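The complex appears here minus one protein chain, its other protein chains still in place.
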Amino acid sequence: MLDTLVIPLLKIVVLLNAILISVTFMVLMERKVIAWAQSRLGPMRVGPYGVLQAIVDPIKLILKEDITPVKADKMLFSLAPILSLVPALVAFAVVPFGGDELFYVADINVGLLFFLSVTSIGVYGIILAGWASNSKYPLLASLRASAQLISYEIAVTMTLVSVILTSGTLSMVGIVEAQLADGVWYGFIQPVAFVLVMIGALAETNRVPFDLPEAETELTGGFHTEYSGMRFSLFFLAEYANIIVISAVTALLFFGGWLRPFPNVEALAFLDIIPGWIWLFGKIFLFLYLFMWIRATLPRYRYDQLMRIGWKLLIPIALANIVVTGIVKVLV
Amino acid sequence: MLEITTAHYTILSAALFSIGVIGVLVRRNIIIIFMAIELMLNAVNINLVAHAEQLQNLIGQVFVVFVIAVAAAEAAVGLGILLAFYRNKETVNIDEMNVMRW
Amino acid sequence: MATQSAPIFDTDELVINMGPQHPSTHGVLRLVLKLDGERVVDCDTVMGYVHRGIEKLSENRDWTQIILLTDRMDYVAAATNNLGYCETVEKLLEVEVPRRARYIRTILAELQRIGSHCLWLGTHAMDIGAMTVLLYAFRERELVLDLFEEYCGARLTYNSMRIGGLPLDIPSGWDQKVRAFCDVMETKLPEYEELLTNNRIWLERTRGVGVISGPDATALGLCGPPLRGSGVYRDVRKDEPYAAYDEFDFEVPLGTQGDTYDRYLIRLEEFRQSIRIIRQALDGLPEGPIMGKVPRLLKPKAGETYHAIESPKGELGYFIVSDGRATNPYRLRVRPPSFCNLQGLKPLIVGHLVADVVCLIGTIDIVLGEVDR
Partner (left out) sequence: MAEALAFYTLSILILGLGVAVITTPKTVHSVVFLVLNFLCVAALYVVLQAEFLAVIQILVYAGGIVVLYLFVVMLVNLKRQPEEHQDPRRLAKVGLVLSGAVLVELAAIVVYSYGREPSSVSAPSPAFPVQGNIEELGWLLYTDYLIPFEVASVLLLVAMVGAIILARREL
């Protein structure tokens, strides 16, 4: 009873709270990082250097009036934010934060596929939000979003096949252990796959330069134009939770997860003093920073260009990468 | 009652299949009819997986993979035809699809 | 089939209102876009949301009071509006403006051009998604506003010129600050360029977008950077020099492709040319009075006159009719560059994607206060 029910439930509770809190602080981090990039200060009013902004923002959003447009489809309008957030949170179930059983909720044999399939559900929240709002800009945005997410999902999935080929397992823990066994992070063996996954991750989380579904200057806010208050913040949470989970998965697949750099070089063994989860958190942090850095730097692609990149560039490269990986795997 | 046998799954599958059949026969919206067909395919899949488990044989699961592939193909082509039809006749009513040409 | 009827509506056509409340229509412009998927097949420009009747109001104000109204037209480039109006009235009155005043006016106009282009660059880049450029450009625009504040006390609506000259001489040390600003601006321009000019995404978003040929641009009555972007040599500063422009050495950048990218490059080059002009003006700033000999009571002879200047947006012209009796104009008509450039919006937009619409609104650089007046 204790092992099958209580401990997993406890882990889930801790994980969920950790995610939600980290999302609020990530918003603050993003505001700060972008502010510094733009020679501003960012939030400074609440608390020292504005750190309490992370607490004030959610309170503000919760207290705001929740508006449902009269002509909206009430059921779907309420359902959409939930459909958007839940998959983002569920995806964390298979993310191990360390090799020990204490650090993950579940290590299932189809972990990576589970992650992909669960994130693919997230598109419903966006499509339905756009449709249920019964408004033109959100509809346009949701059509964009669904096409974008599906296209890039294919690219990412195909790219990850080559990682699966390299590791020979779908389990997240297994993949990290395979990197330990091979003695090298897969980012070095599969640099092409890493770049493709990073691009796909930007597109799947609707981030600059692929933030078309919520392109504020084009579509006045995208699919969540009609949302306000807590429902809006659910979309917000979902987006940032997605960024965190995709950073975590990228770190696990390509940067050795909780492994130290060069895990089999004895000379660096002193690095083992730092526990594995700190290594992982550091890597996740790095990816989050990369996301923000890109947002501060790049303009936005146009819809047709985005599709062209997805279908004519990423997918062929991913396929070629699979073939090359297969050949190398057979030969070596 | 508390022990779930393959028969339970078969009955569930039969019931789901019947729901699909009712949908196909009663509804006129061709999109709903497509969805009812998907329900029927799922009913079949449940059956296959349940028997694969009972017989400890993976061939049932292999078939489910094929069924899913066929369902994907069917959805793509079917919805393509539907869109082409809708563009010309402004309807998705199956009763109005009574000519082979438009 | 007998019942077969024409399609009630096309499945793919969607009519959306872009504006008047939209983050990237630069004010209260309203575009009624007819979309086929994401492609714009038709576009209707609706304006007049900030119409304040400035031209009509002018008929009941005396000549000096109108300067105040001109501030409110192109509110991001108030000084050039003042300049255009004052020069027109001076032409009507046949008043000679002292050389020092003309030099200072030139400096102010060019500072204003830098400020206006900063705003344009920031918002244009923002529309295409490059957020940081906005903040960088506004950082420099802030310096321009500081200079204006020190000169005339206002930051947006300067009311900085008078008929016959200037209300104030430059404060002591101001010229040094302008020089320092020019140096700063010169170091900041590469920052913008680094973020945009060779950025792959920026190139893909702007190159080949909104192409308009030189003859077409002329036929549409475009002016300013949109016209020069199509390779047409037309700059009032060169063609019909006013203020002190005939005494300075500067170049007029021309585009070759007539696309958004060319217009972007042109405006960036204009930053440099403006800095060049300001430096020359500061170097040669003559001593002397700042007000010409203007009668106490302004009462021009009956007659009409047209005078144009090159505002940051293009050719800003004033047409004034005086009946010779009243102390106010009989008729005042403004040829606003934003309005004329807005004519070119529809031919530019049709056939492009929604995402390009915001990019094209940005590239023609309109201010709705000036369009509607």
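Chains here go by letter, A, B and C, matching the order in which they are written, and residues are numbered from 1 within each.
Basically, a residue touches a chain if its C-beta (ideal position, glycine included) is under 8 Å from a C-beta of that chain, and two chains touch if they have at least 3 such contacts.
Just so it is clear, the structure is predicted and the values come from calculations on it, not from any experiment.
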Listed residues A:110, A:181, A:269 or A:313, member touching the removed chain: A:110
Listed residues A:75, A:265, A:278 or A:313, member touching the removed chain: A:75
Contacting the left-out chain in the complete assembly, out of A:85, A:123, A:155 or A:199: A:123
For chain B, residues in touch with the removed chain: 1-12, 14-23, 25-32, 34-36, 38-39, 42, 45-46, 49-50, 52-59, 61-62, 64-66, 68-77, 79-84, 86-87, 90-96
Residues from chain A at the interface with the omitted partner, ascending: 73, 75-76, 79, 108-110, 113-114, 116-118, 120-121, 123-124, 127-128, 131-132, 139, 142-143, 146, 150, 153, 157, 170
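By definition in this document, only the chains that are shown with their structure count from here on.
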Mean-CA-position distance for chain C and chain A (Å): 43
Separation of chain B from chain C, taking each centre as the mean of its C-alpha atoms, in whole Å: 62
Approximate Å spacing (C-alpha centroids) for the pair chain A, chain B: 33
Residue list for chain C, restricted to those that touch at least two other chains: none
Overlap residues in chain B, where contacts from two or more other chains coincide: none
Contact footprint of chain A on chain C as seen in their complex: 14, 16, 22-24, 35, 38, 125-132, 135-136, 139, 195-196, 199, 201-202, 204-205, 353-358
Residues on chain A engaged by chain C in the complex (per definition of touch): 34, 37-40, 136-137, 140, 144, 208-209, 211-212, 215-220, 295-305
